[in-house]
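Structure in structure tokens, see below.
Left out: one protein chain. Kept in place: all the others.
Chain nomenclature is as follows: A, B and C, assigned in order of appearance, with residue numbering initiated at 1 for each chain independently.
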Amino acid sequence: MMAVLRVFLFGIFAIFIGLLFMGIGRKVIARIQLRYGPPFYQAFLDVGKLFARKSITHNFVMDLGMVMALGGLLATMLFVPIAGHVAVKTSTNLIVIMYLMAIGYLGMAMAVAASGNPNATIGVSRALTMMLGYEVPFFTVILGLIIVNGTSSLELISQSQAGSILNWNMIKFPLAFIAAEIALQAMMGEKPFDAMIAPAEIASGPMVELSGKYLGLAFLTHAVSIFVETAIIVNLFMGGASNIFTFVLKQFEIYLITIFIEAVFPRFKIEQAVKFLWTVPIGIAVLQLLLILL
Amino acid sequence: MELPPAMTSRWDVERFGVGPMATPRQADVLLVTGYVSLKTLKRIIRTYEQMPEPKWVLAFGSCTVNGGIYWDSYNTITNLAEYIPVDITVSGCMPRPEAVIDALQTLMKMIQSGEAGAYKKYKENYEYYKANQDRVLKKTVPVLGQTPKNDLEGKDEDAKE
Amino acid sequence: MIELLLVPLITTLVLAFFIRYKRITWTLFLAANGFVLYKLYSIYGIWNLSYKVDTAYKILGAELTLGVSNNPIGWYFAFFSALITLLISLFSIGFNKNSRSNVSVIWMLIIFSNLGIFFAQDWVTFFMMWELMGWTSFFAITNGKDKALDGAKYYLALSLFGAALMLIAISVLAQYTGTFQIFASAYGLLQIINSSTKLGIGILLLFLTTFLIKSAIFPFYMWPQKVYSEGPEDYITFMSSVMIKYGIYPMAIFIVPVVGSADLPMILNTGNVLQYTIGYLGAISAILGTILAIFQTDMKKLFAYSSVANMGYILLGFSSMTIVGFEGSLFHVVNHMILKAAIFLTLAAVVFRTGESEMHKLGGLVYRMPLTFMTFLLGIIAAAGIPPLNGFGSKWMIIQALMSKRMVVFAIAMIFASTGAFMYLFRALASIFLGQLPDRYKDVKEVPPTMAIPMFIMMVIMLLTGVVPGVVMKPLTSALKAVGYNVEVASWTTLEGSLKNSVIDLKIVFYMFVAGVIISALMYFFGNKSEKVPQNDNYTAGEYPEEWGVDADRFNYSYAFYQPFKEMFEPLLESVSIDGFFASIGRNFEFLSSTIQGLFKRGEGAVLLFSIGVLLLILGGLII
Partner (left out) sequence: MNSIVFLVVIPLIAAFLSLFLEKLNKLAMYIVTLFNLIFSITVLMSGNIPFNVAIGGWRAPFGINFVVTDITIYFLLLVNIAALISITVVNNIKEYQFYSFYFVLLAATNGMVLTGDMFNFYLFTELSTFAIAGLVAYKRDRLSTGAALKFLILSSTASLFSLASIGLIYKTLGTLNFADIALKLSKLNQASYNLILILFLSSMLVELKIFPFNLWVVKSYEGSITSVNMFTHGMLGTAGIYGAIRILLIVFPNMYSTNISKVLIILSVFTVLIGEVGALKEKNLVKILAFSSMAQMGVFMFGIALGSFESIKGALYIVVSNYLAKLVMFLVTKQYSNAVESKNYIDMKGLGRKYPILAISFTIAALSLMGMPFFAGFWGKFSIVVSALALGKLSTIGIAILLIASVVEGVYYLRISHTFFAEKDVNSVNISRVYSLIPFVLAAIILAIGIYPNFIEQILWNVIDEIKNAPDKYINIILSLK
């Protein structure tokens, strides 16, 4: 019973933090663009409204896919240690986390493709291409850290950085951190790597046919993915944290970097994005890997 | 013409939580900006019908109310409300961004108070609207029975609360 | 033991007799497969079973003995292939109702050779079964259809070529070791490598090439797409899930132990030269297979390349030469068998109902074939290696092994391939089952129960092996233990990696996934209700697609699905195309053939050539 409650709490927590980050992110972007911006709780309002509205579905795959999307990401989230706490006792294996994350994306892609709108499919095709673009540098970074630590457990990696700030992988392996940051930007689908949603071009891509609660679920999925991705980076590079508050703060720092980049950059074309991801971050990551191996 | 300033730094409609959305599926409010030619009307109707409920229509500028300077054009409708239910209109030719923001604010209040529910009317009086639509849309059927090939400018903007 | 081989053989004869009665043949076929499976089940653990035939045929001064024995790893391969075969044969009953040709006879012969390969005790038996499988596959692929001939010819040529290499390798090996026994000759080969490295490696490479050909590893990766796209779909299912593993099995029992314990120059202290050779071949196959799969428009070709990539993973696992990698590879063999069978069954179902295999001409079939869709969905989730389905565990073990051996290039190749797998798998899903349903498929129905049941069982098996990997890992580890590897028998749900603190419990992963889905489903039910709209009610910027002459086919985005990606890779692929090389070999032979025919047609020079021959003889006899 406690375990069930714990799992549930972790899920709600991730959703909450993710939505909060999204709201604040919008505000920050508005300030950068010299606007006033929406209130920081706007994301909660949006989601609430979306769930309250009637929505349109094309077939059961859309329902299934959206549930799978959020479910997959929530499941991923349960494997990520948050300030040393994990929802259930497990080995917090990085590879498991990376693969589990994919099921969320698959659910999402499936749901939107089921709508039969070409814009959505184009968006998904771009998103998957982008995925190939960022997974490779990101994994190269992870590989370096795994080899250094001799373990693929996220928890152990973050524990190994305990102590002073100088023990953080961010300081020890700055190149890896830079590469991971660039990959993270793409992972979150923020500018300059947002060719998959490109509202002006393909009518917000995957989301084109989502309405009401489907859009709401997509929002939540995005929120959880923000949470998971920043949490992974914090664990990998910033040594985790001793309490949850510090952890969330560190996560927010990571998110803020992403937001800053997002606010000022235009958009890459998809092939440009992949080419960029396969030259700059991979180059940096491989350099770091060589430094580690030799 | 009035919407870009309303959305960007000067007036920043986003502080009320209002932002543009790319597709009707995600939108709550349909803004019909400016005169509605017959071709446009056809698209407006499809877009409107694709929006999930609840949905509202904000008719924008004098042209949508009485045709404006196109009042006697053979190809333009004069009153949008005959074809789709309009919740709120903003008059002026052209209205200022402040007027748009004001209209949106009013619409929100109306929604809260339950006044704005024109989409229900559309359902109830579907035959009426349909008859009106068909009457004018007949004219768009090409003379030689060919389908029209030329593109047209999108005149609809959708907004989300 | 012998009845295991006799039953398929006798069934073949009976089937040949009844070839014109489809109902009888396919039922018999099913029954025979059921018997084989039962028999295999009953001989589990009895590793000293064997059957020998002494012939009077003298070779190398001794009389040849042919034999089969219950070899644990062979049993592991045979059992799971028999399981899959049984399911496919159940599917075939329904599938072949309308087909004109009857492939069951030749297929049964292949099943005979299948068992023979996995249980062969000596190289001669192995070779005999191997060759039998080669030419029977040719007939099974063509199955009386002319358009399948090109692909089948390609396969046959490669297959015969490989067999020729193997024959040379066997003969040389037997000459130096004096035995045809597989296990004994492995030790012999090890000694040869240690004493005269060049010769030993030469023999090893000859064997390796044969096995690479059969498992479609680079540079022989072209045959699956040529063959799978044309052959009878149910047989192709068998081929892609079971037959492609024929190269893996001898690698596992012969190449891996030899390479793993050979004393060869090391690279970066992580592995020896051969290990890296195998690894690079695997890595190239994985990457190339993935990229090529992304570009295909024919669904069967797409999954053919996917098989190539998966074979690459297995080789990568072998190349690590650790027990985790080895277990992972063998586990992946079965996982791939299951998921490929599931996927190809659904493709067969689609072809059965629509008669179309070009993906861009399909679409929206989920409206009509939901069960097929679900099977396919689970299949691609498994193929992408996503937990909680079955492809994950084995891939995870392979990656763990590669990372623990610090083989970074291979690990990155693996990740590249499995992320890319996502691209092509989704593309197949979207193009075949999602999107708009064209009008011509409005009347398509779900497949009949005989075909639906195997698909459903496949789903169950995929989920079962994904959540409880012990159903495969327990026999596997017991088999490895019986062969003499130093392994613990695996537990039901946990998998052990080779890094620190890397035990994953797939049961927990499954529970977490369920928990996530429950939370998410709560959210879903918490939302307002939704309304179902027809497929053509879609956002089109206010346009009516039908007015523009846009039908469902044109409205689907599925032809050039990854166009930007393709543009990036096309120049690269054009420069490394192996296909051109093989095609040129074929062309040169044909050119030579015409020349020779011309020589014999005209024949004015008969006497001249005669004198040349005499001169040659004089040269040989009197001068040299």
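As a working rule, a residue touches a chain if its C-beta (ideal position, glycine included) is under 8 Å from a C-beta of that chain, and two chains touch if they have at least 3 such contacts.
If you're wondering where the values come from, they're calculated on a predicted model, not measured in any experiment.
Peer 1: Which of the chains on display does the removed chain touch in the whole complex?
Peer 2: C
Peer 1: Would you indicate which residue among C:59, C:267 or C:460 is in contact with the undisplayed chain?
Peer 2: Once the missing chain is taken into account, the touching residue is C:59.
Peer 1: Which of C:98, C:575 or C:594 touches the chain that is not shown?
Peer 2: In the full complex, the listed residue that touches the missing chain is C:594.
Peer 1: Given that one chain is not shown, which residue among C:101, C:261, C:528 or C:563 touches it?
Peer 2: Only one listed residue reaches the unshown chain, and that is C:101.
Peer 1: Which of C:157, C:205 or C:550 touches the chain that is not shown?
Peer 2: C:157
Peer 1: Of the residues C:49, C:128 or C:518, which one touches the chain left out of the display?
Peer 2: C:128
Peer 1: Where does subunit C touch the missing chain, residue by residue?
Peer 2: Here the touching residues of subunit C are 55-60, 100-101, 124, 127-129, 131-132, 135, 138-139, 142, 144-146, 149, 152-153, 156-157, 160-161, 164-165, 167-168, 171-172, 174-175, 589-590, 592-594, 596-597, 599-601, 603, 605-607, 609-610, 612-614, 616-622, 624.
Note that in this section only the chains that are shown with their structure count from here on.
Peer 1: Hey, what residues on subunit C touch two or more of the other chains?
Peer 2: 531, 537, 539, 541
Peer 1: Which residue numbers or ranges of subunit B touch two or more of the other chains?
Peer 2: 23, 25, 50, 52
Peer 1: Tell me, which parts of subunit A touch subunit C in their complex?
Peer 2: Residues in contact with subunit C: 4, 7-8, 11-12, 50-61, 63, 66-79, 87-88, 90-91, 93, 95-96, 99-100, 102-103, 105-106, 109-110, 113-119, 121-122, 124-126, 128-129, 131-132, 135-136, 139-140, 143, 146-147, 149-153, 155-156, 203, 208-209, 212-214, 216-217, 220, 269-271, 274-275, 289, 293.
Peer 1: Which stretch or stretches of subunit C touch subunit A in the complex?
Peer 2: 363-364, 366-367, 370, 373, 377, 381, 384-387, 392, 395-396, 399-400, 403, 406, 408, 411-412, 415-416, 418-420, 422-423, 426-427, 429-430, 433-436, 497, 499-505, 508-509, 511-513, 515-521, 523-524, 526-539, 541, 555-558, 561-562, 564-565, 567-568
Peer 1: Contact residues on subunit B for subunit C in the complex?
Peer 2: Against subunit C, subunit B makes touches at 23-25, 42-44, 46-47, 50, 52, 147-148, 154, 156.
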